[in-house]
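Yeah, one chain of the complex is gone here, protein chain that is, but the others are all in their spots.
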Amino acid sequence: MKIMKPAISIIMLVFSFSILCISCGGGSHPSGGQILYWSSNNSYEIEFARQITEAWNKEHPDHRVIFQPVPEGQSSEEVILAAVVGKTTPDIYSNMWEGDVESYARAGVLVPLDTLKGFTEFLNERCDSSVIAEVTSADGHIYQIPWKINPIMLIYNEKEIKNLGYRKAPASYSGFFEASKKFQKDSDGDGYIDRWFGYSEVQVTWWQRFFDFYPLYLAASGGAPLISNDTVAFDNKYAVQVFSFLRELYDKNYFSRERLSARQDVFLDGVIATRFTGPWEIAHSERYKPAGFEYNFSSIPVPDDHKGPIYTYGDPKNIVLFKTCPDPGSAWQFLRYLLDEKNELKLLEITNQLPRRKNVDGNRLYSGYFDRNPKMRIFAEQARYVKGTDQSPVLKEVFDLISQEYEACVIYGKKRPEEAVKDAAKAARLLFIK
Amino acid sequence: MKKILFYFALAVSALVFVYPFIWMISASFAPENQIGSLTFLPSGFTLSSYNQMFEKIPIGRAFVNSLFVALTITFGVLVFGSMVGYALSRMTFRGRDTIFYIIIFTMTLPFQITLIPQYIIMVKLGWVDTYWALIVPYLMNSLAIIMFCQYFKSLPQDLIDAARIDGCNELQIIFRILWPNSIPAIVTVGIITFMASWNEVLWPLIVIRNENMMTMPQLVALFAVGGRAESQLGVKLASAMVLALPIMTAYLFFQKYFVQSMASSGLKE
Partner (left out) sequence: MKKKITPYLLVSPYIIYFLVFTVFPVVFSILLTFHSWNIIAPMQFIGVANYKRLFNDPVFWRSILNTIIFLLIHIPLQIVVALFLAEVLNQNIKLRGLFRGAFFLPVIVSGVVVTILWQQLYGYDSGLLNRLLIKIGLNKIGWLNDPLWAMPSLAIMATWKNVGLYIVLFLVGLQTVPQQYYEAADLEGATHMQKFFRITLPLINPTIMMVVILSTIGGFSLFIEPYIMTGGGPLNSTISAVLYIYKQGFFYYHMGYAATLGLFFALIILSVVIIQKKFVEKEQ
């Protein structure tokens, strides 16, 4: 009886310790020279990764690759950060958002890929110089391989556009306003507008701007940066033009301030005629569209005085190699295999996402796929004029600051666009104080 | 007549505090498109919100996590609280008063200052995404120590003397003699600690990123904020229901103890 209490304490301790050991699992490195590859947890990408690693392992049994979908968390970016902090990173990660790479690069956890044999030639063949410049870090090295993109474009309801008297969706700001005015309606006569030409989430969350402000900014400015050389670069007339455009849309109720996303799909219902979106919408629309519904894609609207090609945001996901990898040479060989032309056809077919390589729309290997998926061809053509994000470790914060000014100016109309952009730039400059 | 009006008004005010929960129960069982117009009872009963919730998030696992963490912390606080409370109340030794003042001081120290460094300690120890990070920082509770200290002081010295004569060591005195005579204190500290630990959400949000290790309030909070619920109200309400149910059930049976415990903790502050 005397031993009871201490015994219970010891039991609890052992109990806790064993739970600890169980929970410590997950992310442990496979032994014996195998390479751990994390894919995203999108079910199509998992299938793609499975096929590729199976094929590779058949031919390279002594350099096996084990693949796992990235562990579930609130967001995969958070999970990766937790892995970096906890030193439980994989060897290869293929879903790295371009905006995150710079801070990891500066922290020294990524392999500078340009030091690997054959990389520079490979990259020059795969991408053009502007893309290569885009993914080059501040120290001149390259820590990421451009993998895939999902360009943001304008989806539009073909019938409604025709009814308004246009052949395709308006391309300029004033055309957009004109069409909006015509489309705006109060169909049930209750005194409130219930049809809007377009819609964008009025959330202030920083990444929401990737679906409104940022694509419009890139389109208007021909792909100009927001940040460059650790200074603010968006304090320019293009940002003001975009803010003014969006502000007028909300002011005149051409875009709804209400949260329409809680309802059933308002585009397929005809409540809105356009939306800024990416290729993922094709699968969704095909599945849920009502009979006779026709839609198409065109580029993001631009200011009336715009000249030159129309750029947009590509939501690029890139491949990185972590320094913890015991065999970067073999990992690189695997990646060459994954990124091979023929295997990228599989990427297209299984996941319907565009590989970020030169001349996707012209490549004969892919023409069969595009014949069968003509709407994807529009995206492939847009892929020539796509930008990712600027290489800066404070990117998220800059977007957050822009979002706050966006909220004040565009949604609540409390500031003029020039003021809002100036204030955002001022706040952003504080981030670069040394 | 006046009495009836009086009780009616009282009932209405009580309803103000209870009705939202009734609404929540109703809404979680209602079909999604009815939630917007629901006032009391839904016209259609469905489990779809609950089914979807179970599919989308590992709520069962989160429940186990919360339970394990809350029980361990409560146990730890009771044990360590009594140990220190006993030493402070019934023993004399150098530094006793200093320690007492330290405990009072830590009670007033705002947590906002220790938040960031404690996270960094977790990182350095490799405890991120483990139960250790959730449990260890909460094993000592100044309020519990003070409560045990005060309660033990009120117990007669002969109890302890008799035990010493019997040859008990100090630990045995605490757990075999004092504890059976300190049920009110144990219940109070136990309930407060368990409740606080069960409802704690800021710390798990900081130290846990892996979904399988998340506690229930954390998982439900992230679910409500994130996109996984896809703007469907029913699922969010279902998850809130599941989170509220354990404590509400315990409250139904042990209401008196809950009220007393929290009241005495408030008075001690």
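Per-chain residue numbering starts at 1, and chain names A and B are given in the order in which the chains are listed.
By our rule, a contact is a pair of C-beta atoms (placed from the backbone, for glycine too) under 8 Å apart; a residue touches a chain by one contact, two chains touch by 3 or more.
Just so it is clear, the structure is predicted and the values come from calculations on it, not from any experiment.
Engineer: Have a look at B:59, B:177 or B:195 and name the one touching the chain we're not showing.
Structural biologist: Answer from the full complex: B:195 touches the omitted chain.
Engineer: Check each of B:57, B:87, B:135 or B:213 against the chain that is not shown and name the one that touches it.
Structural biologist: Among B:57, B:87, B:135 or B:213, only B:87 touches the chain that is not shown.
Engineer: Considering the whole complex, which of B:41, B:116, B:159 or B:183 touches the chain not shown?
Structural biologist: B:116
Engineer: Using the touch rule from the top, list residues of subunit B that touch the missing partner.
Structural biologist: 7, 10, 13-18, 20-21, 23-24, 27, 35-37, 39, 80, 83-84, 86-88, 91-93, 96, 99, 102-103, 106, 108-121, 123, 137, 139-140, 145, 169-170, 195, 198-199, 201-202, 205-206, 217, 220-221, 224-225, 233, 236-237, 239-240, 243-244, 247-248, 251, 255-256, 258-259, 262-263, 266-267, 269
Engineer: Tell me where the left-out chain touches subunit A, residue by residue.
Structural biologist: Considering the whole complex, subunit A reaches the absent chain at 81, 84-85, 103-104, 106-109, 204-205, 258, 393-394, 396-397, 404, 407-408, 412, 414, 427, 430, 433-434.
Please note the rule applied: only the chains that are shown with their structure count from here on.
Engineer: For subunit A versus subunit B, what separation do you get between their C-alpha means, in angstrom?
Structural biologist: About 40 Å separates the centre of subunit A from that of subunit B.
Engineer: Where on subunit B is subunit A touching in the complex?
Structural biologist: Answer in residue numbers: 68, 72, 75, 79, 123, 126, 128-132, 135, 171-172, 175-176, 209-213, 222, 226, 231, 233.
Engineer: Report the residues of subunit A in contact with subunit B in the complex, numbered from low to high.
Structural biologist: Against subunit B, subunit A makes touches at 2, 5-6, 9, 12, 16, 19-20, 23-24, 26, 71-74, 78-79, 81-82, 85-86, 259, 261-262.
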